[in-house]
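Note that one protein chain of the assembly has been removed; the remaining protein chains are unaltered in position.
Naming follows writing order (A and B), and every chain is counted from residue 1.
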Amino acid sequence: MKIVVCIKQVPDTTEIKIDPVTGTLIRDGVPSIMNPDDKSGLEMALQLKDEKGAHVTVITMGPPQADLILREAYAMGVDRAIHLTDRKFAGADTLATSHALAGALRKIDFDLLITGRQAIDGDTAQVGPQIAEHLDLPQVSYLEDLKFDGDKTFTMKRHIEDGYQMLEVEAPCVVTVLSSANTPRYMNVGGIVDAYQKEVEVWGFNEIEVDEKDLGLKGSPTSVHKAFARGLKPAGELYEVGTDEAVGIIIKKLKEKFILN
Amino acid sequence: MKLEDYKGIYVFIEQREGIIQNVALELLGQARKLADELSDKVYAMLLGDQITDQAQGLIARGADEVIVVDAPELKEYTTEPYTQAICQIISERKPESLFIGATTLGRDLGPRVSARVGTGLTADCTKIEIGENGEMLMTRPAFGGNLMATIVCKNHRPQMGTVRPGVLFAMDADESRTGAIVNYEVKFNAAKFRVKLLETVKEDNNLIDITEARILVSGGRGIGNKEGFEAMDALAHTLNAEVSASRAMVDAGYIGHDRQVGQTGKTVRPDLYFAFGISGAIQHVAGMEDSDLIIAVNKDKHAPIFQVSDLGIVGDAKQIIKKLTERLEKQN
Partner (left out) sequence: MNFSLTKEQELFQQMIKDFAENEVKPLAAEVDDLERFPVETVEKMAKIGIMGIPIPKQYGGAGGTNVMYSMAVEELSAVCATTGVIVSAHTSLCAAPILEYGTEAQKQKYLPKLASGEWIGAFGLTEPNAGTDAAGQQTTAVEDGDNYIINGSKIFITNAEFAHVYVILAMTDKSQGTRGITAFIIEKGTPGFSIGKKEKKMGIRGSATCELVFENCIVPKENMLGKLSKGFGIAMKTLDGGRIGIAAQALGIAQGAIDETVKYVKERKQFGRPISAFQNTQFQLADMNTKTEASRMLVRKAAYKKDAKLPYSVDAAMAKLYAAETAMEVTNKAVQLHGGYGYTREYPVERMMRDAKITEIYEGTSEVQRMVISANMLK
């Protein structure tokens, strides 16, 4: 079985703080990480490698520094890494991103394409299904678990709000995986030692077959009209008192707001 | 693409087992407001099997026309049949804008449709307004809720957005409203139905949607363990409230994902939100800060939750829950 996993380098948004005075984002010193849903998808692929001997390729689209997550993927145990990078891809929204990735993926043979459900910097959950559409492949999003019959058929467990669905799909297909699907392994020390000895294939516009008008800023139907920090709400009352008094204060407030009679 | 050929605000009506989901009514309510502002019409797209009898109710909730696609292929949601149906409607009817609820279903359907018709999609909108030139201004949180971005789709139609459940308002049913109900025929290409649904399993029998609760008793790390959650249950019981939680507690397995509040969970806006032992990371705050009244209890005086709370108590959440429950039980 051949698996391709799409991964993305993202700022660790849990480390972003808001300046209490200006209300703006503090982005300095925020580390870049492999997107958690993608990393979970990568773990799913590596488990299939451990169990069934799958060949695992990772691909990322991003600026040169995104090389780091490909090295990380090598240290976790992948077989091949591709870095899709070109100025022509810059400024892409989800649709243009999916066009670029689909263009690269057309050049790779696979049975299963895994993406994370969504990236923590955008939270859109769109690129996976959009790639599936461009490649005319079936998709299953919000994947929690997957079993392969060893031949062609996957049985999949898809998360929904009030439970889950069991689905059956034949290879090749596209899935988008939840970070809760599994716990990613750590990089292996020996893998780290070798990570920079291995080749990362760098692909640009010339290596993929996509119409330039579908890429980057030009290929993006959506654009940001404006962006703003959420701002701060004026502070409410704060009490540092004993338990009994605290309970009294809460009850008084509930009465004030007519929640209690 | 001639933009002026595209007209009407289209809303995807999500139903599950024939039951119209609240998010669809919220979208209709908002679409109604936008359409009135633009002197345009609201079209509800109702897809399902044996679903036609639900159409009238959608007119009462704001639709001018209900496009019903009643077909056995649409009995339960899978991506491809629904995508084919919506795309056929788009290509024949040319909507100016199209909104879908940002549920696990909508977030599966939306991007597939947008890629097939080649238009832009704004995910997880929390606000939709009309811009100077009549375009949709779709605002959504980004960077883990740290930043709000307003997105436009200038030269492509329809302007598509998925919208978070629980943030827009449904209008009260107005039975005097009139509108058309159109049965719409879709030519399915069954050869492309490649995902087979084996079964749908519900995990929680008394499923409560926390986005609809009037009062939420929410717990975080400071609640600690299972006993802490049992105590919250007891408190919730005295207040007719529902229990919810921060991501840490969901990850720890104390409570299901469907009760998670925050950027990666649900956005809630109850009359009263209790935050017990929740530090108030931005991811959490993004999902609850619009609650009418926020009461926070936390040991750490500097916890960011106190920046959004109306009433903050520095103290032990577990003890306060216990005492508060006792007092309220006595009162009842």
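Please note the rule applied: contacts are C-beta pairs under 8 Å (C-beta built on N, C-alpha and C of every residue); 3 or more make two chains touch, one makes a residue touch a chain.
Just so you know, these numbers come straight off a predicted model, no measurement behind them.
In the complete complex, the hidden chain is touched by one of B:36, B:174, B:230 or B:300, namely B:300.
From the options A:187, A:238 or A:251, the residue with contact to the chain not on display is A:187.
Against the chain not shown here, subunit A presents residues 68, 71-72, 75, 185-196.
Operating definition for what follows: only the chains that are shown with their structure count from here on.
Residues 11, 13-14, 16-18, 20, 25, 93-95, 98, 120-130, 132-134, 138-142, 155, 158-170, 173, 180, 220-230, 232-233, 235-244, 246-247, 249-251, 253-254, 257, 259-260 of subunit A are the ones that touch subunit B when the two sit in their complex. By the touch rule above, subunit B contacts subunit A in their complex via residues 78-80, 103-105, 107-108, 110-112, 114-116, 118-124, 131, 137, 141-156, 194-204, 207, 209, 215, 239, 251, 257-258, 263-264, 271-272, 281-283, 286, 289, 292-295, 297, 301, 306-316, 319-320, 323-324, 327-328, 331.
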